[in-house]
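To start, I am sharing the structure in question, which I have written as structure tokens.
Every protein chain except one is present and positioned as in the full complex.
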Amino acid sequence: MSLLQIKDLKVHFPIKRGVLIDRTVGHVRAVDGVSLSVEEGQTYGLVGESGCGKTTLGRAVLRLNPVTEGEVWFGGRDLAGLDAESMRRERKNLQMVFQDPLGSLNPRQNIGSILMEGLQTHGIGDGDDRRQVQQDRHKRVVEALERVGLSDRALKRYPHEFSGGQRQRIGIARALVLRPDLIICDEPVSALDVSIQAQVLNLLEELQDELGLTYLVIAHDLAVVRHVSDVVGVMYLGSLVEEASSDDIYATPLHPYTRTLMSAVPVPDPSVEDTRERILLAGDLPSPADPPAGCRFHTRCPWRQKERCDTERPELRPLRDAASGSTHRVACHYAEEILSGQIQPSEERAERIVTGGAADGGGGPGH
Amino acid sequence: MGTNAPLLAVEELSVAFGGRGPAPVKAVDGVSFSLEEGKVTGLVGESGCGKSVTSLALMGLLPDRGVEVGGRALMQLPKGPEDLLVLPQRRMRDLRGSQLAMIFQDPLSSLNPVVPIGRQVTEILKRHRGMRGEPARKEAADLLHRVGIPDPTRRLSEYPHQLSGGMRQRALIAMAVACRPRLMIADEPTTALDVTIQAQILELLRDLVTEEGTAMLMITHDLGVVAGLCDDINVLYAGRAVEHAPRAPLFTEPTHPYTVGLLGSIPRLNAPRGEPLTPVRGSVNDDIAWTDGCAFAPRCDHYTMDCLQGPPSLVERDSDPGHVHRCVNPIGHAEVVDRAVLDSPAVVGEEEDR
Partner (left out) sequence: MPTSPSSPTPLHKRKAEKVDRLAELMGSRTDEGRASGIWIDAFRRMRTNPMAITGAVIVVVFVAVALFSPLIAHYSPTSQAWGDEVFPNRNEFVGPRAENWLGLDHLGRDLYSRFIIGARQTLLVGVVATLVGFCFGALLGGLAGACAVLGGRWGRRVDNVIMRVIDMMLALPTLLLAVTVAALVGPSLTTVMLAVGIAQIPIFARLLRGAMLAQGNREYVLAAQSMGVRRHKIALTHILPNSMGPVIVQSTLTLATAIIDAAALSYLGLGNPDASFPEWGTMLAEAQRFLSTAPALAVYPALGIIITALGFTLLGESLREALDPKLRK
């Protein structure tokens, strides 16, 4: 049984217009029917570009955004159906790490008070009287701090006195202190310097090994997501287009969007950069308020076919003739044909497709 | 060009801030590199390494007061070489746009929000190329088309906020190349963009360099971008270049521990899963002053007593001229690396007690 199971989740934000009385003139379909499940002790990585709804999805799980439709099963309960107070209590089991390490810490609270707040809110702490409870809480806070590589001397200091990486450690400690079952990491490293990113990623992995945590990692960087995750889900315009194990998604990306995304991620290795295929998409992300009919990606897809793509919305399905037990799922009508090479990307639909090798002069500039 | 001199030769550039304070803060200290036509030179480093200040100094965009700029930046201009750092403001204004152009990280704040894109482009054409009226409009549409903006004539009358992030960056590039500058400085041009859009913009810049022969200075924190685009790379740390090499040797045999650490910090798409990252420990807050020794020593696994004896100088690698590092104990050379170094006083900046 999965720890977290999301079934057909939809989050639509109303667009309101009007001078005196607000009229709803449409909906932004930020998340439009996503189903996924996160296994205990594993990391599920959600990757996608800005505007694909990945952050909204993460927040909707915690009900920080209203859920329009769908179910969020966590520990045998449907979070989407809970009343506000039960949801509030439930939050001690699901925690979140935010993107902006400074912005997510109250500048007027010292670290001790930031870490203590969750414990106080949920009345956590063992002891017979106030003093003992207080001591127990202090112990838990220091423990969490030490887990992330800080010492109790941080308690009396304020967020702005720390460096970016340390702040993010504090953010992680805040999530840890409640001993949650699931931590949702929303772009945990994208605001950090490269060398600090790696420290934080390593820390997240260490913590998972030591404490058996389950993560839902949300990020725009495919390399980061692939590095930390067991299962990777790729989102495009509010829906999941592909889901596979971290190895499979790299070895055999099936969905055209995953392929383009993969080909766009720069690799710090000149030999790879010079030889690999680059597929450049034409155009921009369509507006989530008015998503294209059929496959959401068909407006930019270099593999687009005349039939089905613009009329029928593909479901997330396992590959036909796949081995049983395969967890690779894709939302494309023609995944098999694309995989076998029957359908080739059309140069007309992409801005440009640069095939690997130096034959076409794509082997780097200045040669 | 009759001579073999590079288009722009920057020598010992230094920028110090805060004239009034007790001691000026040296944001950039003795950075040298050169730019050649049709080539891309990269400046790589993390925040605070001085890469953006370098570009602003070259463009003459630093404030006059409280800033001290030293060194030389010789550029081959049509009328002979001149030092960009000492040119009067008026000459610099003429050069910017016509000879030098800059692309910034945030396209929205670099475009005037209340003026249509078309007018912003034609204004440059008017100022630097004396074009006006219908020809200017046509040229502007042409430029937008060249940078891959679809339906350029319609876009001319649109305002910056009506364009997407990628389109804005393209518009900005169109403005930058409007006068066919010979030198282009791109300061984190793709940092604010999505990966697929980044790929488009990088491809565009690559074309610009190969087709127009523009010299480009690429400033970024992303080693992946550098690997794909730059011919020559300078790695900056705390205001000084710590390693300089052509791109192949830099990535295959990095010698400075910082470069090695940076490369070890990046999760790679093509790496086998489970391969651990080997980050640099600590943060820039742990640095010591360059005058005391190598600023990177507190974060370095290979530092020796020699690293703490005054500022290290740039050394050329024996086996590979053109590969320069600022390190007394470079990786690959130190066979007797004292591995069991200090148990990180600097791991998180306050771990001395542990």
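Letters A and B mark the chains as written, and numbering starts fresh at 1 in each.
Note that a contact is a pair of C-beta atoms (placed from the backbone, for glycine too) under 8 Å apart; a residue touches a chain by one contact, two chains touch by 3 or more.
Keep in mind that what you see is a predicted model, and the values were worked out from it rather than measured.
Asks: Consider the whole complex, including the chain that is not shown, and state which of B:M92, B:I288 or B:V315 touches that chain.
Replies: That would be B:I288, which touches the missing chain.
Asks: Of A:T24, A:N106 or A:S326, which residue touches the hidden chain?
Replies: Among A:T24, A:N106 or A:S326, only A:N106 touches the chain that is not shown.
Asks: Can you work out which residue in A:L62, A:I111, A:L316 or A:A350 touches the chain that's missing from view?
Replies: A:L62
Asks: Mind pulling the chain B residues that touch the left-out chain?
Replies: The list for chain B reads 20, 22-23, 25, 286-289, 292-293, 297-298, 303-306, 308-309, 338, 340-342, 345-346, 352.
Asks: By the contact criterion defined above, which parts of chain A meet the unshown chain? Give residue numbers in ascending order.
Replies: Against the missing chain, chain A presents residues 59, 62, 64, 88-92, 94-96, 98-100, 103-109, 117-118, 121-122, 158, 160-161, 171, 174, 178.
FYI, only the chains that are shown with their structure count from here on.
Asks: Could you pull out which chain A residues touch chain B in their complex?
Replies: 49-50, 149-151, 153-154, 163-166, 169, 193-199, 201-202, 220-224, 226-228, 246-247, 250, 260-274, 278, 280-285, 351-352, 354, 361, 364-366
Asks: Show which residues of chain B lie in contact with chain A when the two form their complex.
Replies: 38-40, 46-47, 148, 150, 164, 166-167, 194-200, 202-203, 206, 209-210, 221-229, 231, 247-248, 251, 261-271, 273, 276-281, 283-285, 347-351, 353-354
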